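Would you mind keeping the following structure in view while I ask a few things?
With one protein chain withheld, the remaining protein chains of the complex are depicted in position.
Presenting chain A:
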Amino acid sequence: MTVTTTGRTRVGSRPAALPAARRRPRLPFSPWHLLLVPLAALFAVPLVWLLLSSVMSNAEINRFPPALWPSRIDLGGYRYVLGNAMFPRWLLNSLIVSAVAVTSNLVFGTLGGYAFARMRFAGSRVLLVLMLATMAVPFQLTMIPTFLVMKKLGLIDTLGALIVPALVTPFAVFLLRQFFLSLPRELEEAAWIDGCSRLRVLYAIVLPLARPALATVAVLTFLTTWNDLTWPLIAINHDTQYTLQLGLTTFQGQHHTRWSAVMAGNVITVLPVLLAFLFAQKAFIRSVTSSGLKG
């Protein structure tokens, strides 16, 4: 697995020899594991249970007390979810919305961030301050008028209503601006003097250096759009336009007795994020911590 590859190099952080009086009988491992293992189990158990119950039969779940371990693997839940319900459609909707949001945040975030970092134009100061101010605006404050705007645009009940507000966030613009500011100017200026256009400079010189920042924007945009429930709940009524999150919660409401199917649907909802996380764990954790440490 890729998860144990965090080589941490701390040199000489411990005194070499402890006083003999403090030496206790030695365990073959650090005593802290006695605390950490049960805690880690506590964090892992709900997810393990999610996976297990998705392959149980309904009979096993509906018994009292319910079984804690499947006697055999039953894929009935998955068959039901993929055959009868609209999960494939919802999965596709979620993929479309997230893919468009990630791509457009990368493109518009880069363009906007670069202009704010490097180019001089009238009004740039005011616009930057306004943009920063919007980062502090809670979504609840804007959701009712945003609904009315989307209704005016005729986008309510379409994926467009989910995509348009997510096209570019002030966070993406600001994060990339900060990153571009940290790059040395000389490289770009040299190319600019040689007659390269701004767009070419951006594409050929700046972007290859900006990979970590772009990864952060991609990861955080994907996480927030994929996981969002509030806005789809408001903007979408018709079940062909549901995202996975919205579909899952309505599905649960309608199939209260088919827990194995609900859990199968839940696995499908969680799996893309989980896979992305396990494959790009370093990028995920770095994204989250860097946005935290600089905040």
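Basically, a contact is a pair of C-beta atoms (placed from the backbone, for glycine too) under 8 Å apart; a residue touches a chain by one contact, two chains touch by 3 or more; residues count from 1.
In this section, contacts and distances are computed from a predicted model.
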| item | value |
| --- | --- |
| Among "Cytochrome bo(3) ubiquinol oxidase subunit 3", "Tryptophan synthase alpha chain", "Sugar ABC transporter permease" or "HPr kinase/phosphorylase", UniProt-listed name of the chain not shown | "Sugar ABC transporter permease" |
| Identified contact with the non-displayed chain, of A:82, A:95 or A:205 | A:205 |
| Chain not shown, touching residues in chain A | 3-6, 8, 10, 13-15, 29-30, 32-33, 35-36, 39-40, 43-44, 46-47, 49-50, 53, 61-62, 64-66, 68, 108-109, 111-112, 114-116, 119-122, 124, 127, 130-131, 134, 136-149, 151, 164-165, 167-170, 173, 186-187, 189-194, 197-199, 204-205, 208, 223, 226-230, 233-234, 245-246, 248-249, 252, 259, 262-263, 266, 269-270, 273-274, 277, 281, 284-285, 288-289, 292-293, 295 |
